[in-house]
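Mind looking over this structure? Questions follow.
One protein chain omitted, others in place.
In this document, chain identifiers A, B and C correspond to the written order of the chains, with residue numbering beginning at 1 in each.
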Amino acid sequence: MSELYVESPLAHREAPQGLSIELREITDRGMIDVRGSASDKKFMAAAKKVLGIDLPKASRTSVSWGDVKALWLSIDQWLILCSRAKAVELAATLKTELGGTHSLIVDVSDMRAVLRLEGEGVREVLLKGSSLDLLSDDYTPGTVRRMRYAEIAALLHVVEDTVFDVYVFRSYADYAWDFILATARAPAKVTLFGAQSTPI
Amino acid sequence: MLVVHCPVCGAEGDETDFHGGGQAHVRRPATHDPVNVSDEAQRDYLFIRHNPKGLHFERWRCDRGCGKWFHAARDTVTMEFKAFYGITELPPRELMEQATGEWATYFKDKLKAEAKS
Amino acid sequence: MKSRYSIFSLARNAMNYHKDWERAWRSPAPKAEYDAVIVGAGGHGLATAYYLAKNHKMANIAILEKGWLGGGNTGRNTTIIRSNYLQDASIAIYELARSLYEGRSQELNYNVMFSPRGVLMLCQTEHELRAFKRTAHANRLAGLDCRMISPAEVKEIVPIINDDPNCRYPILGAYYQPRGGTARHDAVAWGYARGADALGVDIIQNCEVTGITREGGKVVGLETSRGLIKTKKVGVVTAGNVSTLMQTAGVRMPIESLCLQALVSEPIKPVIDCVVMANTVHGYISQSDKGELVIGGGTDPYNNYSQRGSFPSLEHTVTALVETFPIISRLRMLRMWGGIVDMTGDRSPIISKTDVEGLYVNCGWGTGGFKAIPGSGCVFADTIAHDRPHPIAEPFGLSRFAEGRLIDESVAAAVAH
Partner (left out) sequence: MSNKPYRLAQGGSRIDRTKKVHFSFDGKQLNGFAGDTLASAVMANGTKLFGRSFKYHRPRGVVGLGSEEMNALIGVGDGSRHEPNLRATQIELFDGLQAVSQNRWPSLAFDVGSLNSKVSRFIPGGFYYKTFMWPQRFWKHVYEPLIRKAAGLGHAPEGRDPDAYENIHVHCDVLVVGGGVAGLAAAESAAATGARVILADENPQFGGLADIAGGSLDGKPQTAWVAEKVSSLAAAENVHLLPRTTVVGHWHHNYLMLFERAADHDPALLREGAPRHRLWKVRAKQVILASGAIERPIAFANNDRPGIMLASAARAMVERYGVSPGVEGIVFTNNDDAYQTALVLKAAGIGVRVVDSRGRAEGALVEKARAAGIEVAVSSVVSAVEGNLGVTAVRVAAYRKGQGRVITERKISCDFIAMSGGFNPALHLWCHNGGKIKFDDGLQSFRPDRHQDPVTAVGAANGTFALADIIAEASTAGEMVAKRKTKAAKVKLPKAEQDVQKPLEALWFAPATGKYNEGNKHFIDFQNDVTVADLELAQREGYESVEHTKRYTTFGMATDQGKTSNLNGLGVLSDATGKSIPEIGVTTFRPPYTPFSFGSIAGVLTKNLFLPIRRTPIYQWHADKGATFEPVGQWRRAYTYTGPGEDKHGSINREILAVRHKVGLLDASTLGKIEIKGPDAAEFLDRVYTNMFSTLKVGKCRYGLMMNELGFLTDDGVTVRLGEDHFLMHTTSGGADRIAAWLEEWLQTEWTHYKVFVTPVTEQWAQFAIAGPRARNVLAKLGADFDLSHDGFPHMSFKEGKLGGYPVRVYRISFSGEQSYEVATPASMGRGLWNAILDAGKELGIEPYGTEALHVLRAEKGFIVIGDETDGTTTPIDVGLDGLVSKKKADFIGKRSLEQSYLKGPDRKQLVGLLTEEPTDVLPDGAYAVKQVKDKPPMEMIGQVTSSYHSPTLERSIAMALIQNGRARMGETLSFPIEGGKVIRAKIVDPVFYDKEGARQNV
């Protein structure tokens, strides 16, 4: 059997030019959707046993342990991030270890496209599609937030102060990419609340 | 554009991040006694709605947050939200007392029951 | 009898600098008792009173209005008139209304500016095309003058439309009712008011009805901000405020009051000479005689009595229309406003008797009541006068909700594979 052919959602897009920030697709990201109740001690303990970390209970936070991250999605839902290579095995282990609890584990590594936005002004670029208060103290590194972005649903992960990952469902990848191309154009750059040149 | 607050996950945001689900506390008769549901009871469940000018109780979903349903009390004239509370809960007592018209009738028994317990 | 309006009376009055025009309607004090009272002096209420007086010779009737006549949705809507509905019951009432609009100016001696400039309902998905083809078949067999037209014909009628076949929602055709159109909304209210007044109807403005008084199962009068008024027949025609008023008579309504918004652009020279409705993207547009583009869309998704809507729903409509009519991008929004619309569970109106003897209700017109005004007034007046549903009103009775006999016009919105 020949090698399996694997294609990321935005494999056909060229590297963008003329933007005020950097934009690229992250392709090597495994994702596992975990459902279970945060108040179910047996479930939480079993999850910790596999992942090495407690699933975060606080809304919109994330934790990491080695190359594994756990993103809070809801009071009974998390998204586990790891490398693609590891995802299948990790999902299988989770299913086994959590088998005795009320839970649902699904490998969703192919369900979303991951767009990495990086640079000064990245928050302003995102504000052209999101009504969240991204300039507030709520959006420190590690913060996770589902949001409406342009005309679609997205998941926002603050990786560093000027580095954001935007997760969108795979079928919307081109739309999200095109939307960022349009709003991150250098001549449309906006800098909010910083020192400005004095208007006449 | 209203600002809505989710009592489940604490998210706050524009109404477009949420999904309005209509009147709260509508009872589905078939869940309780599937055999004896009159045509009128079914009509009331499906179509008759409290439609007050003023304090109203309704359902919302945290659509772009935790995905959970919750209840809200809102003034339909000023648009001010008076409270957000759980999907299986009754509104805060003072709001049940402030309710008027059909809502006052609806909450009368609940307040009595609460007073007893 | 009022003096007639005409080019001659206009010229005659011009000689005296228009100092001798008489009032369009009186401003009477309420009497203690009427044979029938209509609550709500919007288009539907005024038409009801007019037809009670004209067709049923009821002289001792009043119409009570809490504010100024025509001040509700009649004076806030986008004035589209059409009758190309799918269901038989809807076709009957809207076509009656449309045909009555045709002679309104002449009968009322008041120019309501009914302009049968044509209504196009765009087909922008295959599914919509199929749904309108079905409607076209039904309408043709019902005797309506309607037809499907091709994208090329659409472009000919509406040159400013985006005819790019590769755009997000390309124009696949349109369902066309050439004899649909628009009218001047205020003039419809004023024309009926002047007509009803001439027939002896007391139009009492600034008179709010605060309660419906019952004795046993019968209506006996109304509590108003100007005192008690006795009557045995009450027709409630109060649109968005119907639930609260009916509740005072112990009648619960299948109604929710939502905000519907509309807007106009700055006036420009004519660019569009018909009404275009784009249902897939939720927007419709026409151009007023003044030159303003008149634009409407969908309702906000929650109960609202504030007559002020939310920006996102208008934003969605404007965005859709910029894509459909690209030249409007550089035009400007002049004014936006909202109205309280009463929505029923099947989005069709209610014209009905109630369980209370002598109490009648006409409401639930939702987002599309203006087009029905003459027909609605006509059949509601008949229902009140004879205390039994007019055949055209019958399907719109309140009992349909318990029977499951819904009149659902949104069937085109069903999902497809």
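Note that contacts are C-beta pairs under 8 Å (C-beta built on N, C-alpha and C of every residue); 3 or more make two chains touch, one makes a residue touch a chain.
These numbers were taken from a predicted model, which means no experiment stands behind them.
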| item | value |
| --- | --- |
| Which displayed chains the hidden chain touches across the whole complex | A, B, C |
| Selected from C:S6, C:N55 or C:S99 as touching the chain missing from the view | C:S6 |
| Residue of C:T48, C:Q177 or C:S310 in touch with the missing chain, whole complex considered | C:S310 |
| Residues belonging to subunit C that touch the chain removed from view | 5-7, 9-11, 14, 17-19, 21-27, 67-71, 75, 88, 102-103, 105-106, 109-111, 113-117, 125-127, 130-131, 133-138, 140-143, 160, 162, 167-169, 181, 184, 186-187, 190-191, 205, 265-271, 273, 281, 287, 289-291, 306, 308, 310-311, 314-315, 318-323, 326-337, 400, 402-406, 408, 410-417 |
| Where the unshown chain meets subunit A, residue by residue | 1-2, 4-9, 12, 33, 35-36, 76-77, 102-104, 106-112, 124, 127-128, 130-133, 135-136, 150-152, 169-175, 178-179, 182-183, 185, 187-188, 190, 192-200 |
| Touching residues on subunit B - with respect to the absent chain | 1-3, 14, 19, 21, 28-31, 34-35, 37, 39, 42, 45-46, 59, 61, 67-69, 78-80, 87-88 |
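Criterion: only the chains that are shown with their structure count from here on.
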| item | value |
| --- | --- |
| Centroid distance [mean C-alpha coordinates] between subunit C and subunit A, Å | 48 |
| For subunit A, residues that touch 2 or more chains besides their own | none |
| Per-residue overlap in subunit B, given as positions that touch at least 2 other chains | 14, 16 |
| Complex contacts: residues of subunit A adjacent to subunit B | 59-60, 73-75, 77, 131-132, 145-148, 153 |
| List of subunit B residues in touch with subunit C within their complex | 1-2, 14-16, 19-20, 22-23, 39-40, 42-44, 46-49, 51-53, 56, 58, 74, 76-79, 101-102 |
| Subunit B residues within the subunit A interface of the complex | 8-11, 13-14, 16-17, 64-68 |
